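Just one protein chain is left out here, and the rest sit where they should.
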Amino acid sequence: MRQTAFTILENTPIARDTYRLRLAGDTAAFKQPGQFVNLSLPGYYLRRPFSACDWQKGELLLIYKVLGQGTADLVALRPGTRLDALCGLGRGFDLNACGRQPLLVGGGVGVPPLYRLARELVARGRTVRVALGFNTAADAFLVGELQALGAQVRVATLDGSLGERGTVLAVCDADSASDFCACGPTAMLKALCAATRLPGQVSLEERMGCGFGACMGCTVMTPAGPLRVCREGPVFDREVLAW
Amino acid sequence: MRQTAFTILENTPIARDTYRLRLAGDTAAFKQPGQFVNLSLPGYYLRRPFSACDWQKGELLLIYKVLGQGTADLVALRPGTRLDALCGLGRGFDLNACGRQPLLVGGGVGVPPLYRLARELVARGRTVRVALGFNTAADAFLVGELQALGAQVRVATLDGSLGERGTVLAVCDADSASDFCACGPTAMLKALCAATRLPGQVSLEERMGCGFGACMGCTVMTPAGPLRVCREGPVFDREVLAW
Amino acid sequence: MVDTRVDLCGVALSNPVIAASGTFGFGQDFAPLYDLNQLGSFSFKGTTWLPREGNPSPRIAECPAGLLNAIGLQNPGVHKVISEELPRIRQVFDKPVMANVSGFSIEDYVRVSELLDAQAQVGWLEINISCPNVHGGGMAFGTDARMAGEVTRAVRAATRKPLIIKLSPNVTDITEIARACEAEGADALSLINTLLGLRLNLKTRKPLLPFGTGGLSGPAVLPIALRMVWQVYEAVRLPLVGMGGVSSARDVIEMMLAGATAVQVGSANLIDPWACPRIIHQLPGAMAQHGISCLRDIIGGAH
Partner (left out) sequence: MVDTRVDLCGVALSNPVIAASGTFGFGQDFAPLYDLNQLGSFSFKGTTWLPREGNPSPRIAECPAGLLNAIGLQNPGVHKVISEELPRIRQVFDKPVMANVSGFSIEDYVRVSELLDAQAQVGWLEINISCPNVHGGGMAFGTDARMAGEVTRAVRAATRKPLIIKLSPNVTDITEIARACEAEGADALSLINTLLGLRLNLKTRKPLLPFGTGGLSGPAVLPIALRMVWQVYEAVRLPLVGMGGVSSARDVIEMMLAGATAVQVGSANLIDPWACPRIIHQLPGAMAQHGISCLRDIIGGAH
């Protein structure tokens, strides 16, 4: 974990209520796709957790959706604004646990961390398939970018306005996959785990007090005992959760 | 009263812990020297009151001293920052009550409103004398600017490092004055009233909840009953206070 | 079109937003800023039998997301309120106004209430048994169920207006006090008054406020206010007037879901003089956003 003062480089809409937030600052703390930042927003006491969508030396990319008051206010922040963040939080996706044909499954604001994950898997020569689920075409993002990495991308929307009609499960070719990595709403993750017996890693979301293990605010109950999403997660082996 | 979103044009030191804050925004609400703004500072619940030092169409000048945490944070705000303010608050100096040779007496952060007052009095052809008191030379400000208006300025410092040694009383030529207008610490105002029987107006300071008359937070007791510094003041006739 | 109307003890309000006592004077400082008839109503400054100058200064101390006040019930006394303030209110406000009554003895509460009971403009009496900023009286009535009941009974006998008792949050169990007031004939309860707080002046190394403590209000107290409204809603059958830190239409909705029939806005008026009309203006949009077509339907909806 590292505390970094980032400066906003870009904060622009890319889909309905969805923004691309490019930040300048030290990114050395990020080690794994699926790790997150805990971002301090002016006027709010608690920080907001966001997955790292991608990073390079000195630059971090987040993609956020306006969900409540804090993210609504974030939209108004202009380039040049400084934002304090705790970086490199949590345990991300374990690339060594990924097989040769991993299936990446993302729903809604669970999609961003899959970008970095796909990038690293492609770099390791894996055949990467990506299944994305959105409510409607207007909500979709990162589709082209993931394709540009060389991943095979399939999209489902609930109303059929883009790709298949249905949930992301409709476009999950689990048969040909060696394993899966998934991030999205809990209901989606559970449905996915129910639908396949493939080995897999899932990234969970929980309301957080601290984001680095101090408060027990983000605990998820597992057969192995209570685990902290911010510390033992956010990415868990499905076996650990027994989902 | 008017609510204005100001933009900082300039925020620069002019004396020890003392800053000149030039703001762009609507100033139509200011009618009298001695009126004040109530400025909202990011991160603080209550607004901060500051006297208008001068204004013109679209531009307001404040001079503030770092006194507590809020003013300390204000120093860090850069040009371009927007600050919300309630403008044109309070009853200022009554120019019609000023005689032909008014003596303006200012101590410390009580000096700023005297600038606008001197300017308007000079414009009306009055012979304006100004007596200023500071702790030490490093604290002095507005001396040259007041002289440039055509006022006769005398300065006292407690350590004698500038002008006379002593309190501002040492440089108050009350004898030749028709009346006085004073702003500064309460102790200074009381001493001044004790030292002279001239008619006079004094501007008071009090901690404020609202700044526009709603909360009774700034009440000063007078023979005429409790009066609100933010509404019946901040400028009071010395007779009203019976000082 | 959304419906923002509510009914408070048989008096119709066009919307649930009522400016809170002590943050709105007698309305005169706000009348030049906006049409007061936009408000559901307002509760005027706590009025006592005799005129009061209030406490020495300073009376205000800043806090994180709030403030302490120690005004000490400065007011012109009930006779002048009736002879001077009510006529002036009539000129700027057509609706029933809420009369906030403060006192130092049961007799005080009764005689002020009797006089205000006779005023047609007064829609409700709001009996402040919870002011922490006066010595001898005020809050003591609000922190003891027996005394709260006694005040209620005595004032009940003195008025036929809707009787609202304003509760203190500085108690172990607010439901006990609430039930005592209900048992003695209160028509509604309003809550919360300010929480007892303290700030020190590090330069003088003494309390900032002249008698040490003051009353905490503002957004800082919102979660405590919501909790108490929630608890009292489950304990009594009376309508509740919720307040404490409300600053936006979403706060109004949260307060009503917790159990409030009407909502007072206090400290927010001080830092934003247009807070009440702003909130009222935001209400329809916030209702639409949360799928609320009629505000009355959500009162206590979270239980």
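Structural remarks
Labels A, B and C are assigned to the chains in the order they are written; within every chain, residues are numbered from 1.
Criterion: a contact is a pair of C-beta atoms (placed from the backbone, for glycine too) under 8 Å apart; a residue touches a chain by one contact, two chains touch by 3 or more.
Remember, predicted model here, so these are calculated numbers, not experimental data.
Just so you know, the chain we are not showing touches A, C across the whole complex.
The hidden chain makes contact, of the residues A:Ala29, A:Leu62, A:Leu86 or A:Leu117, with A:Leu86. Of the listed positions C:Cys9, C:Val151, C:Leu167 or C:Leu257, the one in contact with the omitted chain in the full complex is C:Leu257. Screening C:Leu39, C:Ala262 or C:Ile298 for touch with the missing chain picks out C:Ile298. For chain A, the residues touching the chain absent from view are 1, 3, 40, 44-47, 86, 206-210, 212-221, 225-226, 231. Contacts to the hidden chain, counted on chain C, fall at residues 61, 63-66, 68, 143, 170-172, 195-200, 202-203, 205-207, 212-213, 216, 218-224, 226-227, 230, 245, 250, 253-254, 257-258, 290, 298, 301-302.
Quick note on the criterion: only the chains that are shown with their structure count from here on.
Averaging Cα atoms per chain gives one point for each, and the point farthest from that of chain B is the centre of A. Centre-to-centre, using mean CA coordinates, chain B is 36 Å away from chain C.
Chain geometry summary: the mean Cα position of chain A and that of chain B are 55 Å apart. If each chain is reduced to the centroid of its CA atoms, chain A and chain C end up 46 Å from each other. Residue positions of chain C in touch with at least two other chains are not found.
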